[in-house]
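Of the protein chains in this complex, all but one are displayed in their positions.
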Amino acid sequence: MKAIRVHSYGQPPRLDEVPEPRVTGPNDVIVRIGGAGLCRTDLHIIDGWLADFIPADLPLVLGHENAGWVSAAGPAVEHVAVGDPVICHPNLTCGVCGACRAGDDMRCAAGPNLPGATGAGGMAELFKTNARATIRLPAGAEPAEVAALADGGLSAYHAIRKAVPALGAGSSAVAVGVGGLGHIGVQCLKAMTPAEIITVDTSEDALKLALDCGADHVVTADGRHPQQVRDLTGSGADAVFDFVGEDDTISDSVAMLRPGGTYYLVGYGGTVTLPTIPLVLGEISIVASLIGTSSDLAGLVALAAQGKIKLRSSSYPLEAAGDAIEDLRRGRIRGRAILTPG
Amino acid sequence: MKAIRVHSYGQPPRLDEVPEPRVTGPNDVIVRIGGAGLCRTDLHIIDGWLADFIPADLPLVLGHENAGWVSAAGPAVEHVAVGDPVICHPNLTCGVCGACRAGDDMRCAAGPNLPGATGAGGMAELFKTNARATIRLPAGAEPAEVAALADGGLSAYHAIRKAVPALGAGSSAVAVGVGGLGHIGVQCLKAMTPAEIITVDTSEDALKLALDCGADHVVTADGRHPQQVRDLTGSGADAVFDFVGEDDTISDSVAMLRPGGTYYLVGYGGTVTLPTIPLVLGEISIVASLIGTSSDLAGLVALAAQGKIKLRSSSYPLEAAGDAIEDLRRGRIRGRAILTPG
Amino acid sequence: MKAIRVHSYGQPPRLDEVPEPRVTGPNDVIVRIGGAGLCRTDLHIIDGWLADFIPADLPLVLGHENAGWVSAAGPAVEHVAVGDPVICHPNLTCGVCGACRAGDDMRCAAGPNLPGATGAGGMAELFKTNARATIRLPAGAEPAEVAALADGGLSAYHAIRKAVPALGAGSSAVAVGVGGLGHIGVQCLKAMTPAEIITVDTSEDALKLALDCGADHVVTADGRHPQQVRDLTGSGADAVFDFVGEDDTISDSVAMLRPGGTYYLVGYGGTVTLPTIPLVLGEISIVASLIGTSSDLAGLVALAAQGKIKLRSSSYPLEAAGDAIEDLRRGRIRGRAILTPG
Partner (left out) sequence: MKAIRVHSYGQPPRLDEVPEPRVTGPNDVIVRIGGAGLCRTDLHIIDGWLADFIPADLPLVLGHENAGWVSAAGPAVEHVAVGDPVICHPNLTCGVCGACRAGDDMRCAAGPNLPGATGAGGMAELFKTNARATIRLPAGAEPAEVAALADGGLSAYHAIRKAVPALGAGSSAVAVGVGGLGHIGVQCLKAMTPAEIITVDTSEDALKLALDCGADHVVTADGRHPQQVRDLTGSGADAVFDFVGEDDTISDSVAMLRPGGTYYLVGYGGTVTLPTIPLVLGEISIVASLIGTSSDLAGLVALAAQGKIKLRSSSYPLEAAGDAIEDLRRGRIRGRAILTPG
């Protein structure tokens, strides 16, 4: 079958012919891919940034945002049947460690086991995952339309779910960066909280998308934006979600918070550099967020089924993965790029 | 000034001429009433039902849902000024007991101190309250339009806020009874949670109001309604809010819950009678709810200011209090009756 | 092998010779029983009380509190090995439904699947369970000493864990009934909260045990006990855990609560009968509790390993199950009866 593989860090991935995955264990699930999302983490993998943190053997099939239809399953798999539309959680978990028992999938003791990062991913025709990572979509769902919920959407949702207790009536929340993650984040904030929603981006197009997604206010990131957010909120925002995570967005985001507020670090790349005196006097929290749980993914699928979340995406055939990667690098994609085989 | 007073239980209250209240303590606030809500609790007071639980000296000026403009204030009052539009929390609290320090206003150690129930209320031209019970409305707000938030709205909001952690994406919530409380409850559920909202009432008019308020489904209470709710939700609702609280609505509401679900008792009157075996096997919770905190009231005012909550009300001049009471008894009021002096 | 089986409701169970269980599925685990606890639920099963709620085919091997050593396991079982000491969660769960993904084991969509109630239990030499229900004990642990944690201990722990947020410094908690569950409950309260601990029982022996377990105060249940608890606590307890659940203990327990307090229903049998007016004015919560999650069981095992929880138990050979049942019925067992094969 066809698959997009990284052969060496820093080089564009290639379209290869590779063997089809097969069921070998009782909990295996083979998914015929309907769509595989492409995200900034793929660029970090291609560029080798994550090689020290999440080692993988090359060549590596990319693709950690996968949805499709069950094509085969091991004998212990009972909750999905061949032909069911499904979406795949990005971590393959054991189900019996302390973290799995508590619903904390990203901390499974057997992992990280991240197809598309530590093993073969879903930018291919078929994809091998396991029972616990497989979540059924509503009958008739179109996998390519929701694939990007599996990681980008999930990361936004997970951070926002953590913030729900702090985002009651009269609160305000800021989304910094309205791209693949941020545009879902704004919709999650709208669906899950009564917070006043402010979005910040450098791009006017992104801010237009933010308004479409339900933002109450948009602020152009031009240097004066932390002050503008403070003016809009009175004393600062209750929560700021940073979907970018560069040095500048970190310090600017923290400067938007009210005393007692929380900064959610979702995008990454930069360094947090904050003197303790203002942190303590402001009683600020910094909460890093990593993808999300399989319950989160099920919640997000429910929001999408109710029409409360809609993904903006651009479709590329699997063969055009190189174009998609180039478009992502150059900031030419609104919403999310989705690779669709055949 | 004019005031509506109960002279003896079971008798209609009368329009009396009474002395105006005056500032006597440093934290006193005198409010010129813009509107005073009339609710089922007023009927319970008139009928003497609450006499054993919350004793009061007769004659008693009714009115525990009060909003207006500050007309005078004691020397220690700094957060509002004469002329400010305000809404009044129904309990006068001390601010220094353990409950007040924790924000748990209804359990103030000095109370209950409930104007309109234990002392002179706001169905009058002027009303005496205290600093902590006075919450400023946005400039230009029309007190009569929001008066009913002070108790009915607050009671709905408070119960729903307790349920927020259980009402995540993919959850379902039921509002039983769409009257003065219930129609605000539906709007709070819509604003504060992503839950699928089902409403139950015997009246088609009430169910129409529910749809206007944002309900996703309406179910006529005809005996088959618990089963219909279970069918709509798959395995039962996560939360049921009972804004009626009669024997029948209690057992029917509990029958609508999924295992692990919670029944919120907001309206009252009947008796909870539930055998323990199904309660334990279903791991059901029963949570009684009493009015709300002053933070809750501030939150509700914020939702109203954002347009997320709109009260349906019928206005009556103070002199027509008797008609309003009669209309409420006969179920002829959609939303809330508001008494407005001169 | 030998096993204790119920042949018809209302009749004493019998010691039978039955076939040994065998691994048939990839996630099966066979445990050589070290100890199986006997509890009041077994009496309810024998007497047929639960037949309408949790149907089972007779004859039924009793035993839902099981611990021992792994004797065989299916090919997908990786977290325990033959010979490992283990304790068994009472519900066999699927691991992939919404409830399992969220860590809510008692609500597994595939269940209830309760060995000893809906299928063959552990009052036998060998016992068949599954991977997710199997929790490893520390090396060298003596299974018979901890078997009763699997249901009685778990039920106490689960209810108390729910109450932790309400049991901060300066709070008070009451345990009603200091038997198999209650004596573990007192120790959990001591280990997990700073609450002042009050215990109530009719038996002086039980109250002595309560003091040994760390209770701060003991109160004899003689009719004046609700008032005594209110006197000890000032305005009533923050939480009352009812490990009995009969009509009397229910009303007495609720009468011990402070306004805003919570009644935890753990034991069962009676009927909750409470008028709504005092429930609402007191803003009382009634929280039924059903066994616990597998994370709870792991937490409890950790407390036992640290010496913070010690089970009081009386050991009976499997052949003497009839005597143990009789002793339990007559209230002659302090702590928990444990049946130990061979």
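Structure notes:
A, B and C are the chain letters, set down in written order, and residue numbers restart from 1 in every chain.
Everything that follows uses one rule, which is that contacts are C-beta pairs under 8 Å (C-beta built on N, C-alpha and C of every residue); 3 or more make two chains touch, one makes a residue touch a chain.
Note that this is a predicted model, so its numbers are computed, not measured.
Though it is not drawn, the left-out chain touches A, B, C in the full complex. Residue B:H79 is the one among B:R14, B:H79 or B:R332 that touches the chain not shown. Within the complete assembly, A:I286 is the residue of A:L232, A:A255 or A:I286 that touches the hidden chain.
Note that of A:V31, A:I45, A:V70 or A:M106, the residue touching the chain absent from this view is A:M106. Seen from chain C, the chain kept out of the figure touches residues 157, 161, 164-165, 168-170, 191-194, 196, 298-303, 306, 308. Against the chain not displayed here, chain B makes contact via residues 25-27, 75-76, 78-79, 94-98, 100-103, 105, 131-132, 134, 293-295, 298. By the touch rule set out above, chain A reaches the unshown chain at residues 49-50, 53-54, 98, 104, 106-107, 170, 245, 250, 259-260, 265-266, 268-290.
Rule of thumb we're sticking to: only the chains that are shown with their structure count from here on.
Across the assembly, the chain pair joined by the most C-beta contact pairs is B-C. Residue positions 170 of chain B are each in touch with at least two other chains.
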